[in-house]
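Dumping the structure here so I can ask a few things about it.
With one protein chain held back, the other chains of the complex are shown just where they sit.
And now, subunit A:
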Amino acid sequence: MRRAVPVLLLTVAGLVPLWRFEPRADTVTAAVEQPAAGQPVPRTAETVEGPLVRTRHGDVQVAVVFEGDRITGVRVVRQPDSAPTRRALPVLVEEALVAQSADVDAVSGATTTSEAYVESLQAALDARG
């Protein structure tokens, strides 16, 4: 029993560094690097990719869009392909609304009235057959 005490103490001491080690949860967001003082501040939109961060669930990498010194968007370049991680990372991309016309097979939209259908793109598609 006496010999067991120092062995136990040594074991505990050996575990201390493990306890102190915490995965750095801030590594993803810390990937953003501000331009150093003295450097010219870019005026147009510029995308800066952060470093690849390895986590035990997989690799994470984000890209940040700057306009001047303002962050206007964050994009996930790489994220772990596991269902729990996808649920934990509902990172949303924000964009400007565009109005485009394009060649499509179908149009998704909220249920339309017959009046609205007449002027809709789906009507044009249906007419083309």
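Assume a residue touches a chain if its C-beta (ideal position, glycine included) is under 8 Å from a C-beta of that chain, and two chains touch if they have at least 3 such contacts; residues count from 1.
Basically, contacts and distances are computed from a predicted model.
Asker: Which choice in "Zn-ribbon domain-containing OB-fold protein", "FAD:protein FMN transferase", "Thiolase family protein" or "Acyl-CoA dehydrogenase" gives the name that UniProt lists for the one chain left out?
Answerer: The missing chain's protein name, per its UniProt entry, is "FAD:protein FMN transferase".
Asker: Since one chain has been left out of the picture, which residues of subunit A touch it in the full complex?
Answerer: 75-76, 79, 83, 86-87, 90-113, 116, 119-122, 124
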